[in-house]
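Omission of a single protein chain aside, the complex is shown with its protein chains in their original locations.
So, chain A:
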Amino acid sequence: MMDLLHWDGTLSAKDFRIGAVAFAQKWESLNFAFPPWVWVPCPKHPWLASPELLQEEGYLSMEKICISRLNEEDIDQTTQIDTDEEEASCSGNKDVIDDATLVQRNHHELHYYDFHIVYSNTFRVPVLYLRAYCSDGQPLQLDEIEKELPTCSSKELSKSKWTFITQEEHPHLKRPWYKLHPCGTGEWMKLLFLNDTAQPKFEVVLELYLLSWFSVVGQVVGLRIPFKMLNDR
């Protein structure tokens, strides 16, 4: 199939789809705190008459992730607000988002993140797109997101404002999203697998590609993959 020694660390669109599905399955099978990754087929072009092509192109989506980087004191206050909310609300609605919309806006407010993993035809690698919003749906600006990023990421962001995370058009949704710039991805992905002494076959690499990729990229936005996911082949 493919000789890993000459592999440049990139994927074809088809490989991406196979790798994405494998990643989503593994993610779900481990069933930890995060919601599942869902494969979203791209809206078809209006000139395509038949739905067969729908599976071809798409992206992975994981939405409404609550990332809170609050300190102890903040957490106490947040919990307090939530508790008040519960008492005030008698609807019995279990929908977290709906409940939260009633919370007063303040700087302790919870923020929600949507993550999409989109294939780049240019760089031939997965690219992470994200957006963040308050519980009332109000989008967060980059400087607000920056405050919630791990320290090394926010440092990088202030150092390279235009080449690290920028707002760009989501390739499929055609709306502004934040994008993590992908230009070195192929190279470090290749290194990740070259260091593997087991010299896996390309099929195995494909299975692990997105997991390995996300173990690096996820950290940039503060999402860590549990070790058991990485160790368990």
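In this text, contacts are C-beta pairs under 8 Å (C-beta built on N, C-alpha and C of every residue); 3 or more make two chains touch, one makes a residue touch a chain; residues count from 1.
In the analysis below, contacts and distances are computed from a predicted model.
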item: Which of "Autophagy protein 5", "Nuclear transcription factor Y subunit B-6", "GCS light chain" or "Anaphase-promoting complex subunit 2" matches, in UniProt, the chain that is not displayed; value: "Autophagy protein 5"
item: Contact residue for the chain not shown (choose from A:C66, A:C152 or A:C183); value: A:C183
item: Absent-chain contact - pick from A:K14, A:K201 or A:R224; value: A:K14
item: Sole residue of A:L48, A:C66 or A:V216 that reaches the chain not shown, by the stated touch rule; value: A:L48
item: Contact set of chain A toward the excluded chain (per top definition); value: 8, 14, 45-50, 52-53, 56, 121-123, 139, 162-163, 166-169, 171, 174-176, 181, 183, 187
